[in-house]
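In what follows, a structure is listed as structure tokens, so that the remarks can point back to it.
Missing here: one protein chain of the complex. Every other protein chain is in place.
Showing subunit A:
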Amino acid sequence: MKRWVLGYLAFAALILSATGTTLAQGFQEVRFGIYAYRPDFIMKERYQPLADYLTGRIGIPVKLQVLDQEQMRAALASNQLDFFLTNPSQFLVIRSERSLTGELATLVRKHDGVATASLGGVIFTAATRNDISDLSDVRGRTIASPGLHFLGGFQTQALELKGAGVDVLNNNRIKLVRSHDRVVRSVLTGDAEVGFVRTGILEEMIADDPRLADRIRILNRQNLTGFPYAVSTRLYPEWPVAALPHVDSDIVRRVASALFAIEENYPAALSAGIAGFAPPADYQSVEYLARELRVEPYDELPKLTWGELVGQYWGWLMATFILVLLLTGSMLWLRRKKRELAAEQRRLRRLILSWPQPMLMLRGGEFVDSNRAALELLRYAMPRSLLGKDIAAFSPQTQPDGDVSRQKIQRLLQRVDRGEVVQVEWVFRRSDGSEVWVDMTLAPVHETDEPQPHVLCSWYDITGRKEAEQRQRMAASVFDHAREAIFITDLHGLIIDVNDAYVEITGRARADAIGRLPPLPLEEGTGVFASARAHGFWSGEFANKRRDGERFNMALTVSGVRDERGAISHFMGIFSDITRLKAQEKELRTMAHYDALTHLPNRVLFTDRMQQVMAQARRQDDLLAVVYIDLDQFKPVNDAFGHKAGDELLVEVANRMRAELREEDTLARLGGDEFAALIVNISEPTVLENLLARLLHAISEPVQVAGHLVQVSASIGFTLYPQAEELDGDQLLRQADQAMYQAKKQGRNRYCGFDSAAS
């Protein structure tokens, strides 16, 4: 195989050197290839004059060869051509496949007297197709094109449409009809909806058939001053003429100078419809187009092998590998940390949830989390009853200090926002309406990137303490404000505390009282405490002295205070000042036994005294007399001068009688103008008679009443005791009464003794 190749190469070299000699000496013919962009016969007809012209100019027969794409390739591959004229795209492909001498010249066309070295593409449709008016309408249409290698027949249009967002290779069905003439025919017959041809074709065809102008419509027509053709795309340089490297440089020079020498009016130019040839153009723009469209020769991107890749990007690959390794490592590490963190979080959450003290989390003043104890405290069953609500929603309208709950909690939360930890007593209203006191702590839980920081909220139920405090306050108030004096002593009876009333009643300062014994009855002393210990209490009334020496009466009750085990630990005493009570009692007693007008004992006391003196007389064998005194003519005085005068008279008479009697004797007013007297220790009858005589005299003395001097007298009866038979007081008084009547009967103003015989 290898040997065969070597042999072939050697043979080829021999041939080449042989032909080279012939070319240098004088070539038999020059083969000039032209790309068939229009039908063969047209091409030959038009370009034969050019071949003839060249033949004439260089002195060697020039043979025209009209070739399609494949034919041209085959011819070039076997060196069957010396020069060729083709479109720029085709030229680029050829140049990429084999070495050339470069382009010699660029074709200049002419139309309507205007020359141009530029070509472009035309996009057209049948004039009847009103539905296709601009480039975007081309999407999805059937397109007729002479071939994908045609610059003006496909590539320029494809680039222009790409700019308009239409990718013809993917969006459209493309009919490749091999020549421009067939494209026009396809569009006219309706085989294709849109046609692509190069500039100049339509003008040439319209020259043959003017009706064509009305049957087609050109899309995206460019307005380019000085360009002689209708065009839909941007422009590129016209066709180049190139020579192959095997052609003798002398011939190349002669052909080139012949081409440049062509004038517009030469038959060669006129026939081909060209203006001549210009110096070779810059075909780089065509290369850009081919690259952009990825068409030959730029349709394949160089394949990169792994080896090259590693070789070229070793550093990058290594760095990427290390990065991926680091990334994976850090991801695993992060995942582990995350899992640990999650476990930690769960543990913490369980701890908080099951913690016996109520704990909650607030954000923006609303509950976002709560533990079981908090729910139980407020007596709710589900956490969602709390979540999303604020503290005020579970509080009474106002707090015990009078603040509105909602305003107060807002103030507190503002302080917490500033970073303070706030502790406050708060009343909540439970779901059942009852209220609960808590000691509430609000503490900020800062996370730097949170717009609304969390606040930890914990509660401590202090309802029991609050109630005890209230009871204590009440007790203290009672102690302080009672009107009764209260004291508390230790087991030995020494005072520990006293109230204000104690100080007021006893006149002793608190400091003086504490540590001493309380006021106790003289006769019992500290025995009171022994009694209170034995019976649970002691009570009694007794007289006492204040600090300033004033006497007063008090009623005291002492009770034992028992501790948790039922043993007496303290004594408590309550006493009140009963001095006034005692005075009132005495007054009442006086009112019951004395006459209000004369202040003499009344009948009750008289009877009582009579019993006493009667008993005494019996015991001591004394004699006593019961005397009954009735004023004579008292009523006329009363009637004449009024009751007041009467009363004055009675008082005066009573005083005179009292003055006559001895200390041990008793004078009483029995009622109206009737008096009675008890005369004791009567040694002999004359004593009694003298006394009675003095009484009569004293009564009968004139009395000044109400500005008048009046005079009254009395009738007196008396009886003695003891008598022969035992008598009671009533009987004695009745006897004296009878004796008084006797005296009245005998003419008044006298005394008369009871005579049992007379009655």
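Please note the rule applied: a residue touches a chain if its C-beta (ideal position, glycine included) is under 8 Å from a C-beta of that chain, and two chains touch if they have at least 3 such contacts; residues count from 1.
In this section, contacts and distances are computed from a predicted model.
Missing chain, UniProt name from the options "NitT/TauT family transport system substrate-binding protein", "Carbohydrate ABC transporter membrane protein 2 (CUT1 family)", "Glutamyl-tRNA(Gln) amidotransferase subunit A" or "Sigma-70 family RNA polymerase sigma factor": "NitT/TauT family transport system substrate-binding protein".
Checked against the full complex, the one of A:Thr55, A:Asn87, A:Ser118 or A:Asn638 touching the unshown chain is A:Ser118.
The missing chain, though absent from the display, is touched by one residue of A:Gly200, A:Pro237 or A:Pro519; that residue is A:Pro237. Among A:Leu169, A:Leu224, A:Ile682 or A:Ala706, the one in contact with the hidden chain is A:Leu224. Residues 117-118, 120, 163, 223-227, 234-238, 281-282, 284-285, 288 are the ones on subunit A that touch the missing chain.
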